[in-house]
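Missing here: one protein chain of the complex. Every other protein chain is in place.
Chains here go by letter, A, B and C, matching the order in which they are written, and residues are numbered from 1 within each.
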């Protein structure tokens, strides 16, 4: 249980943090950034685990199960896709003289 | 009374916010920024007021009084000085044709 | 508090910190890779810690669900083609929204059960604030879920037609109003299974109906918006569960996604409202007539022109993605480089169908990112460029955006390709771009058209270039 005002403060500060951090990302990284932030809300998996962990009736358990499944998909899929994209970004500096600069 | 972990979260997020916001300020504004952030911690005045408001012995009251005095000085002085500096920053755009560009 | 709960809370704190630091590292291509890895460790930590929470039942079910979910997503994410990234992001995002909705559903059902006096248990009821945020989060999550699935289907090409009928907006608004109304009932002590079911049905339906009329090419903006939605939903459900890591991660994504959506819409010179509800291209007004004819060129002439140029700038667009021509283009650029020609790539922020789309494709082909120039940096340089090679780009190089106030893209910033000394355009024929309008560049005196599929045409250029004496 979190006091409402404290939650409001955390909410406000997190919003500023998110906004400021993203405002500096160059266009070149916008696609990986979108999928990276998509990965970050995969933390919903934790919430779904808690919900399933507290579920009592079979119906609740079924919904909780679907929730965990979806949450796990969000987290894992978001990670793989982002990592694959970012892996490809290379500078020409290390292999100097080879490129067409 | 604030739960320790919540305070830690607020602390972390506020630090990020402060860092990110200031990281974008151009050098031209560093002096007013220094005095502006100096003004912002003038919020200590509120704390000093609370402390004096709760003080019970004359000795505590005396220290609380000094605290409020100093806090009020921080807030008021920081504001005046910052405002005076920022007031002076002008663009040449509105008075075009007058300057030496 | 004993040490275990403190340790778990500490793990959540660390996870939140790693998420933020990870996103921060994504602000530069040099550190971005490390950023996602950091965030990944944070996720791992949070998930592991959750297993040790007290009062966790159904551990077996949880592990099974996690394994299946991770396995399926990992497998699909590993093998999808780079060109399909937008729809995969939509899919994973929808899953997150669905998970948030499921959390809300479990909480609501549990709440309804406790309301029933016959079954009343000792468990604490949710406070009104928690209940309201839980319902709101479930609503947003459900909309993001069904909406993202439609976006996925559209980008995958499964749903080509725009689904439009009269009074659509009114119907949609009524759907939303009904969902909100039931939500208010739920919060005000009337929670029951049928009502909860109706609530989710309406929310899902609204997400569906809301997304169906939007054109496939607008989907990236919509996905980015739903990404922000899911973030918000996660934050709200985090509040219900008292989990600060969820609140923070969700809110950070909510804010970041909102900003990204705005940046995308702005780069397309449209408002978010216009994307969601607008009828793009129906702005009326008479388009400027374009005088002249398109002048073709063949691959060998084009290759010679570039072989003896000093500076060549390559401008890729959506057609590059369609033709999967990125590898061929890089091969061609390297050949030019070996001849001493200075080659750069110029990328418009909304070239392709999602922001940074072209950057990802070129990176896949191995183009180093320091050969890639932003619009603002390259535009002043075009007058000194000998040949600008446009490959499958159209709207982002259309000078009408500057000159024709009646054009639907009027005011959109463009790459000033027309200022280059010579322009060569590769496209299949006279097809229009996303905006569906004519392009004055193709009729300019210094422009030559090299017709053909992107990959094939660049292949011809490569062959031709190899046979030019050096």
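Here is the rule we use: a contact is a pair of C-beta atoms (placed from the backbone, for glycine too) under 8 Å apart; a residue touches a chain by one contact, two chains touch by 3 or more.
No experiment lies behind these values; they were computed from the predicted model shown.
K.L.:
One chain isn't displayed here. Which of the visible ones does it touch?
P.N.:
When the entire complex is considered, the left-out chain reaches A, B.
K.L.:
Going by the touch rule given at the top, which residues of subunit A touch the chain that is not shown?
P.N.:
5-6, 8-9, 12-13, 16
K.L.:
Tell me where the left-out chain touches subunit B, residue by residue.
P.N.:
Residues in contact with the chain left out: 1-2, 4, 7, 10-11, 14-19, 21-57, 59-61, 63-93, 95, 99-101.
The rule is short, and it goes like this: only the chains that are shown with their structure count from here on.
K.L.:
State, to the nearest whole Å, the distance from the C-alpha centre of subunit A to the C-alpha centre of subunit C.
P.N.:
Spacing between the chain centres: roughly 14 Å.
K.L.:
Distance between subunit A and subunit B based on Cα centroids, please, to the nearest Å.
P.N.:
Here subunit A and subunit B have centroids separated by 34 Å.
K.L.:
On subunit C, where are the residues touching two or more other chains?
P.N.:
20, 244, 248
K.L.:
Could you say which residues in subunit B touch two or more other chains, in rising order?
P.N.:
Where subunit B meets two or more other chains at a single residue, that happens at 6, 9, 13, 16.
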